[in-house]
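Missing here: one protein chain of the complex. Every other protein chain is in place.
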Amino acid sequence: MAELEVIPENPVEQFLRMERIPHIWCAGCGIGTSVNCFARALIESKVDLDKVAIVSGIGCTGRVAGYLKLDSFHTTHGRAIPFATGLKLANPKLKVIVYSGDGDLFAIGGNHFIHAARRNLDLVIICVNNLIYAMTGGQVAPTTPISALSSTTPYGCYEPPFNLPQLAEAAGATYVARWTTFHVRQLARSMKEALNKEGFSFIEIISPCPTLYQRRNRMGDGLDAMKFYKQRSKIRNGAPTSEVAFDINSDIIVGKFVDRTRPTLLGTMHHQLRERLGEKYACVEEVACH
Amino acid sequence: MAELEVIPENPVEQFLRMERIPHIWCAGCGIGTSVNCFARALIESKVDLDKVAIVSGIGCTGRVAGYLKLDSFHTTHGRAIPFATGLKLANPKLKVIVYSGDGDLFAIGGNHFIHAARRNLDLVIICVNNLIYAMTGGQVAPTTPISALSSTTPYGCYEPPFNLPQLAEAAGATYVARWTTFHVRQLARSMKEALNKEGFSFIEIISPCPTLYQRRNRMGDGLDAMKFYKQRSKIRNGAPTSEVAFDINSDIIVGKFVDRTRPTLLGTMHHQLRERLGEKYACVEEVACH
Amino acid sequence: MAKGSVSIIVERCKGCGFCVEFCPTKVLALSSAFNSKGYHPPYVVAPEKCSGCDLCGMYCPDFAIYGWKIPSNGKPGEDSEDEE
Amino acid sequence: MAKGSVSIIVERCKGCGFCVEFCPTKVLALSSAFNSKGYHPPYVVAPEKCSGCDLCGMYCPDFAIYGWKIPSNGKPGEDSEDEE
Amino acid sequence: MTADPKGVLTGIHFLDGDFACAEGCLAAGARFAAGYPITPSTEVVERFAQRIPLVGGTFIQMEDELAASIAIQGAVWAGAKAFTVTSGPGFSLMMEHIGYAAMTETPCVFVNVQRGGPSTGLPTLPAQADMMQARWGSHGDYEIIALSPSSPQECFDLTIRAFNLSEQYRTPVLLMMDECVGHMTEKVVIPPAEEIEIYPRRLTNKPPEAFQPYETDGDLVPEMVHAGMGYRFHITGLTHDERGYPAMSPVAQDKLIRRITAKIRNAAERISMREEEGIDGAEVVVVSYGITARVAQRSIELARRKGVRVGKLRLLTVWPFPDWRVREIAKQVKAFVVPELNMGQIAREVERASCGAARTVPVPHAGGTVHRPEQILEAILEAAK
Amino acid sequence: MTADPKGVLTGIHFLDGDFACAEGCLAAGARFAAGYPITPSTEVVERFAQRIPLVGGTFIQMEDELAASIAIQGAVWAGAKAFTVTSGPGFSLMMEHIGYAAMTETPCVFVNVQRGGPSTGLPTLPAQADMMQARWGSHGDYEIIALSPSSPQECFDLTIRAFNLSEQYRTPVLLMMDECVGHMTEKVVIPPAEEIEIYPRRLTNKPPEAFQPYETDGDLVPEMVHAGMGYRFHITGLTHDERGYPAMSPVAQDKLIRRITAKIRNAAERISMREEEGIDGAEVVVVSYGITARVAQRSIELARRKGVRVGKLRLLTVWPFPDWRVREIAKQVKAFVVPELNMGQIAREVERASCGAARTVPVPHAGGTVHRPEQILEAILEAAK
Amino acid sequence: MPLTEIRVAGFGGQGVILAAMIIGKAASIFENGYATLTQAFGPEARGSACSAQVILSDEPILYPYITQPDILIAMSQDAYNRFMPELKPGGTLLIEEDLVRIHDLPNGIRIHGVPATRLAEELGRRLVLNIVMVGFFAAVTKLLQPESLRKAVADSVPAGTEALNLRAFDKGFEYGLMELKSESAESQPVDKWIEGLPH
Partner (left out) sequence: MPLTEIRVAGFGGQGVILAAMIIGKAASIFENGYATLTQAFGPEARGSACSAQVILSDEPILYPYITQPDILIAMSQDAYNRFMPELKPGGTLLIEEDLVRIHDLPNGIRIHGVPATRLAEELGRRLVLNIVMVGFFAAVTKLLQPESLRKAVADSVPAGTEALNLRAFDKGFEYGLMELKSESAESQPVDKWIEGLPH
C-alpha cells in the first residue's frame, strides 16, 4: 500500500457546511447519498460554484440547502420553486437548483411544479422521493403506494400515487429522469446533464426512509431498501413516461425518460420583447439593486 | 304553421334562477352557450336533480353556479375542487360538478385539479377556457397562446400554455374531452357521458371572450370566434393527448380523448378499509349531522 | 309545412348572431331594429324552414331563443331524435 | 498492490452498511465495535482489493467514508476515469 | 340534544391534548376531517384517522392547507360536522377560508396547536403567538370565537364547546391550543354520551318555497339546509342578500357585515368562559390562558405566600374578549399582569379594555418553552408596588 | 443615494393611485414584480408590466398569490428590489410569506389595494378592513410597517418611502391603499431622479470569511449579501443564529424575536409619519387615514363652522401605531373620533393608546362606499359634548 | 377656475372615463390647476352603466367626491335618468342628443346637445364619440382652454390615433360653437330637447 502523504478530502466536503455536520438524517437515510451524487455532479458539470443557488422547501430533504456550502435558501413548505423562479428571473446568470422532498414538491407544491415546467424556466428540480412525509412523522404523501401504512392512513393508503415523470412531461419538463439511491453513478450523471441543460429538468430519486416509511411498513432498514432497489430496478432509458408509474409491487423503472428541447421562458421572453419593442427593450442579464 | 296552444319553455330555464336573468355575461360570450349544453346533458343523463351540486370558483365562468337552480356553491378563487371534494366525500350520493374558468382551475387551482384527478374522485370538471382571466380584466392565463396580448403581457405572452387534456390524463383523469362552444351537440353529449361516468372527468370548452380576449387581440366578436372554431376545429376522438396541445395558429383538435376505468377513490377507500377492518368498518353512504 | 318553431325573447337578446349563423336551415336573420338594451335581436325570415332542431337554443348565450318540434298532434314534444 | 485506498471517519458513521454492501470488491466489513454514537462503523478487511472507485463514498449518507485512487506517483489524484 | 354514543369513548383515559381534542371532535359529532400534516398538531388527525372508520365518517389528507380548510366546508354543506387541524404556517394558509366560513356562515372548527413562529420558526416548541392572528388574520370585517384550553381535559371539553358554538352561531370557531397542552398527557374523563350536550345544526323546517338561506330573526343567525335536500340553494363568498345571491351594494354590505359581526358581539357575554379566582379584594390580577395559565398559577401561589393579594382571570374564551369584565375589574385593582408566550398580544386587549383604570404589565416571552414561574412572580410583585 | 433616472418618469402627470404606485415602484428602484391579478389592484402591475421592459427588469404573473409573494423574495436575494400587489383574498394568501420576509429580514414591499370583505365580498368597492390583518395576519411574533396614502401623489411618495423603509429596516413593508385612492386620478408630480432619496440596500463590505448574515450592531439591522456574490450564505425561515443556521432553542428564539421586533419598535418614532393640524387647543381630534382622511377633512370643516374645535391626526404610517402621540393628545382633548371603512380597527388602537384619558368614538362603516361627511360630523358633535 | 363639479356618465364602451380623464388632465396638467377624478362606486361594470366624477379647482382638492355637479355630461338615457336629479340648480347639462330623451327637467338648467355618436361615425370611428363630446364640452362650457384640452387629448389617446382624436375634438368643438350661436338665437332652447327626439 502506498504511503499516503496527502489523504485527499472527501469530495463532498468542499460543498458542505462542515460546522453543521453531523447532519440530522437518520442512519440509512438516502438523502445523504443523493447529496454525494449532487456533489460529484457539481464537480463534473463545471458550473461556477459562486453562481449556484440551492433552494429547498421544508422536510427532511428540505434540509439539504442548509448543509450545502453554496448560496442556499430554506424557504417555506412547498414554495421552493416560486422562490427559485424569482431568483432566476432576477439574476439569469445564476444556476438555480431546487432540492426537496416529494411531499414538498408534489403535495403542497404541485402547482408550482407544473407551472414552472410549463414555463420551461431554467431550473433543476431534484426530488428525493421517500414515499412519505418524513419530517412530520410519516404521513401519507401523494407518492405513497396504495395500501401502504402511514400515520394518517393507519389502515393502508387508498389514494393512488402520482406518476411523477409523466406529470412532469405533460406539464412541459424538458429533462426527466428517475433513479434510486442505489444508482449513484447514473444519478450523478443525470444531475450533471441537468445542470448543463437549458430549460426545466426534473430528477426523481427513490430513496429509503427507514425510520418513518419502512419501519411502519415492515420493510427493514436502509440497506434493505437499497438491496430492494438493486433487485427490482430496471433501467429503461427513453421509456414512455406513461409506462413508468411507480409500483412497489412490480419493477421500478428507472432511467432518463425525456431529454428534449423547447424554447425556455427567458429565451421566449427576450425574443418576444425584442420583437415588439426593438431597441427600446432594456434586456437585463442581471438586475442590480438600485 | 301549426297553431301553438302551448309554447314550451326553453329547456334551460328549468335549471336557471330566472330571477337573476339577465346574467352578467357579455354579448357573444360563450359561457351561456356552455350552460345550454349542460342543461341538455342534465336532462339526458337522467340524474336526480335534487342530488346534483354545482361548485364554481371565481371568475366570469365562476358565476355559473349562481345562475343554476341546483344546490350551488360559489366558493373562493381556485378552490372549487377541494370544496367539491368535501361535498362528495361527506355525501357520496351527490353528483358533484365543478364548473369554472381556466384561470381558476389551472392557475391558482392547478394543484387541486391534479390531486383530484390522481385520487380519481367522482367529480365532473367543466372548464370554460376563454384563454384569459376575463373577470379581472383580461390578464394572461396559463392557457393564453404565445404572443397573445393581455393586460399583463402588453407586448405579447411569452409563456407557453398548458396542454390541458394531457395534463389531466397524466394526473389520472378517466374521462377527458375537449370541445369548443361551436360543438354544442358534442359538448352536451360529453357532459352527459361524464355525468353518467364514475371517476374523475374533465371537459375543456374553448370559448369566446370577445370583450377581454378578442378585442385586445383584434379577433373580432363572439361570432367571429365561433366561425373560427368551426373552420379550424378537427374532431379526433381518441387522439393521444400529447398531440392535442391547443395552438391558435393551427388546427384545434377536439374530441373525446380519454375514456378509461381506474378504481375510484371511494371504491378503493371502502375496499381497503373493509379489508383491514372487516366488520368493524362503519362505512357510510351519507353522513348525517350529529 | 314547418316541422318546428322557434321562440324569441327579444329583450334578453344581445345580438351576438350565433342563432342566425348556425341555424342549419337559415330560418333567422338579425333585425335592424334595436331592443331596449340597444341590440339587434333575430327575427324569423323563413318560418317554413324551421326543423325545430333547437340548435339556436343551444347556441344562444342569453337564453333568448329556442326551437321545438311541432308534433303531429299539434302539441310540442320531443318525439324525434335529432343527433348530428 | 492496491490501486486505491479508503478513509473512514468512524465517528460520523451510522452503521448503515451501504459501503460494505456495495463496495464492488468487498473491501469493507462492519466492525463489531461501537463508535461513540453506538453504531458499528466499517473497517477495511481487504485493503489490497480497493480500487479507489469511491463507490463507498458515493453511497455513504453520512459522509463518513470515501475512496480514492493511488496514482503512480504515490499522490492521490484523479488520473483515471471509472464510469460503470 | 345529546351526543351520538358511536363517537363517544366514555371512560377515564390518560391522553395528551391532541388526542383529547380528537376525541372531543368525535364526541361532538364530527364525522369529517380534512387535514394537512404539521407539527405539533398532526396527532389530532392521526387519531381521528384511526378512529373514524370505526365510527362512520371520513378523514382525508388534502394536498395542502388551502384545500383542507375549504374541503371541510364542502363537507359541512353536505351535512357533516367537520374540522381541520393545523399549526402556524398552515394556519396562515387557512386565513382566506376562515373568512369564507365567516361570510357564508358555515359552522366548522379550526384547531391551531401553536408552535414557535414566525415562519417555520420552532416547529416542535410551544408558543401562543397566533392569538391576534386568530382574531384578525383574514381580510375584511368579521368576528370570531376562539377558545384556549389549559389541559387535555379542556382540550376535550372545549372542543365540544367549539363545535356547539359554531353550530349555534353558524361561525367558524378556533380552538387555540399550544404545543405544551397538545403534548401534555393527563387524565381525561369522557362522560357517557347522554351527558354530553350537543347543539344541533340549525336545519330549517321551512319548505323550499318559503326558505331563504340568509333570512334571520331575533338572534341574527340564519337557518341552514344541506346539499341534496331539494332546496336548490345558493351560497357565495360575495356580499349577498337574504336569498344568498350576490348583492354588490354598500347597502347589502352594511346589512350583512353588521349582522355577522353583531351576532357574535351581542352574544359575547354568553360566549365568554372565564375562570376567576381571588379577584375580589385583589391588588393585582393575572390574566392568562392556555398553558401559561398553569404556569401563572404557580406564580400566583408564590406571590400570595409573599402576602400579595393576587387574583386570577383565566380566559377559556379568548375571542370575543371580555372587555366588560376587564373594565369592571380594572376599577378595583392596581394592575393586570399578562404573561403570554408571545411579545404581548392579549396584553394589548387588557390594556385597551382597562381604559387606564389599572396598569397593564405584560410578561412577554418569545416562546420555545414556558415562563419560569419566577418571571411572572417578579411582574406581580412589581405590579403590586 | 438618489434614484436611478431610468425608472423615474419625471414630470407632472394625471394618474390614478394604482398607476402612481407603479411609478413609485419604478422610481424607488424596483426592477422585479411578481403578481396575481385581483381587482382593484391589478392596474399597478399592469402598468409595471408595460413599463419595466423599457426600464430593465422583469414582471412575472405567477400562478397564485402564494407564488407571487415568495417569488419576489427570491428576486430580492438575487439582487433586485421587488414587490407584489394584491387585494383582500390575495392578501390573506400572502400571510405566510409576509412572515417569511419578516423572519428572514427580506426587504420587499406588499401593496394591498383594499376592497370590501370578508371573503370575495365586494370586489370592486372600497374598504379599509385589512388594517389589523396587516399587523397581525401572519402567525408568530413580528412587527410590521404599514403606510396608508390618501391621494395618488401619496401613492407615489409613500411607495418610495415603503421601499426605503424596507431597505433600512430589512423588513416587509405594506402599502395599504384602498379602492378609492387606487382608482382616483389626480395630478402626480414626479421629481427629477436626483431629488428622490433612495435608501440603498445594506450590502456588506465584509469579506465572506468575516461575514455572518444575521450579525448586527447598534441598530439591530443586519447587512445583506446576494446570491452569486460568492458568500455561500444560508437563509432559513426556521429560528436561526447569527450565521443564519437553524437554532432550535428558546434562547435563540428569544434573541431573534426580540431583535426583529425591537428593530421596528425602537425606531417607531422615526418611522411614524403623521399629518397633524389644529390639535393644540382642540376638544376633539379626528384620527383617520387613507381615503377616509379626505372625507373626514370635510367633516372637520363642517364641525369648525359649527364652532367645534376639531383637530386632525392623519396617519400616513399606520403601523407602527403612534401610541406615544395618541397618549399625549389624549391628555389634552375630550375625545377622539375615528372614522374608518371597517367595523372599528384602528379605533381600538386609539382606545388602547389613550389609556382612558380621552374617549374614543369609532365611526364604523362596512365599506362599499365612503362615509357621508355628515356621519363623521355627527360623531364629532357628539364627541364634543 | 372656481371649484367645479362635473359628472360624466354613459355606458361601458363609450369611453366615459377617458373623457373625464381628459378634462381632468387639461385642468391639472395643462392649466396648472387641480383636478380629482373618481370613478363611481358600482358593481363590476362590464358593458353596463358607467360614470366618472371630476372636480376642478384652483386649489388643492381635499374632499374628493362631488355632491352636486355643476355640469352633467349624459351620454345615455340611463345616465340621464340616474344622475339628472343630482344636478345643481342652475347647472349645465350636456347630452348625446341621439341617445338621451329629456324629461322631468327642473327650471334653470342650461342644456346643450350634440349627436356625438353620429359625428364620430362621420369620422369613420364610432369609438371617438367621447372625444367629440369633450370638444363639445370645451366649446359650450368655456371652462377650460381648448388648447389645454387638445393637449390633454393628444396625451391621453393611444399612440397613433392622435390625429383622428384631435379631429374628433375639433368636430365636437365646432358643433358646440355653432350650437351656442343658434342657441343665442333661440329663446327657449329647452323645448327643443324635451319634445320627441329621433331615436
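Remarks
Just so it is clear, A, B, C, D, E, F and G label the chains in written order, and each chain counts residues from 1 on its own.
FYI, contacts are C-beta pairs under 8 Å (C-beta built on N, C-alpha and C of every residue); 3 or more make two chains touch, one makes a residue touch a chain.
Being a predicted model, the structure only gives us computed values, none of them experimental.
When the whole complex is considered, the residue among E:8, E:101, E:131 or E:184 that touches the unshown chain is E:184. Set against the missing chain, the residues E:107, E:126 or E:246 yield one that touches it, E:126.
When the missing chain is restored to the complex, the residue among F:248, F:268, F:357 or F:381 that touches it is F:248.
Take subunit E: the residues that touch the chain left off the picture are 12-14, 16, 39, 123-126, 180, 183-187, 291, 294-295, 297-298, 368-370, 373.
By definition in this document, only the chains that are shown with their structure count from here on.
Per-chain CA centroids place subunit E at a distance of 30 Å from subunit F. Among the residues of subunit E, those in touch with two or more other chains are 53, 63-64, 66, 89, 96, 100, 119-120, 236-238, 248-250. Residue positions 74, 76, 78, 107-108, 110-111, 115, 142, 155, 269, 273, 277 of subunit A each touch two or more of the other chains.
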